[in-house]
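So, chain A:
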Amino acid sequence: MNQTRKKEGVRTTGIPSKEELEASPGYPSYEALTRGPIVVIECVQDIPCNPCESICPKGAIRVGNPITRLPVFYPEECDGCGNCIPICPGQAIFRVDINHAEDKATVSFPYEYLPLPKKNDIVQGVNRTGEAVCEAEVLRVQKPRKFAQTTVITVAVPKELAMEVRSIKRLKRME
Partner candidate 1 sequence: MAKKFDVGVIGGGIIGCAVAYYLSRSGASVVLFEKNYICSGASGANQGGMAMQVFDLKTIPLALASSELYSGLSDELDYDIEYRKNGSILVTRDAYQVPLLERRYDELKRMGLDVDLWDENKLRRFPGGDREPFLAVIESHFDIQLSPFRATYGLAFAAKRQGVKILTNAPVAQIKTVKKKIHSVVLETGEEFVCGNVVCAAGPWARQIGQMVGLDIPVEPQRGQIIVTEQAADSEYPYILDGSYLMTAYGVKAVGEDEAARKRHAMGIAGSYAQDAAGNWTIGSSRDMAGFDKTNSPEVLKGMARHLLSFFPGMKDLNCIRFFAGFRPYCVRDGHPILGRAPDLSGFYLAAGHAGEGVALAPMTGKLIAEEITTGKTSFPLDDFRYERFESKRP
Partner candidate 2 sequence: MRIEDHPILGKVERGRKITLKVDGEPVMAFEGETIAAALIASGQRVFRYTEKRVEPRGVFCALGRCTDCVMTVDGQPNVRTCVTPARDGMIIQMQGTPDQRETALDAGEGEG
């Protein structure tokens, strides 16, 4: 199943291209990431939607009017609380801490499958195409009531994959 296409992007592959991400006002620069854990918004289409703006306690995400505008992210305002991760109906918001350890970064992402991994589990980190790219250690599995059944999982991954890993390989269901 060959998926090569001219001008690949979210409309043809379902995955935002590097160009699309970098052109998006929600996608922070690498330099911004070095200052501490912040969120990364991978929202590249004019969908009528703004819960990320409403929920951010710091005003670090601004959509404005009309609500189809892409979220503009102000990394300097973001304290990395991650409230926007589970609220995003498109599951397009992640948190990245590239300073987690010498060679490790953490990535937090929404996860809505069963079974859930447990803290300290070693699982496989997957990139945007679902391909396993590394081992990932589960650091946190958060599922408070206010997340409305969405779980936010934080994993530690090799630092150079901080902007690649966006989820984990789904775990086998027990029958």
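Criterion: contacts are C-beta pairs under 8 Å (C-beta built on N, C-alpha and C of every residue); 3 or more make two chains touch, one makes a residue touch a chain; residues count from 1.
A word on the picks: all candidates are chains of the complex that A comes from, given by their letters.
Keep in mind that this is a model prediction, so the values were computed, not measured.
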**Fill in**
Out of 1 or 2, the chain that touches chain A in this complex is option 2
**Complete:** Residue set of chain A touching candidate 2 in the complex reads 112-114, 116, 149, 151
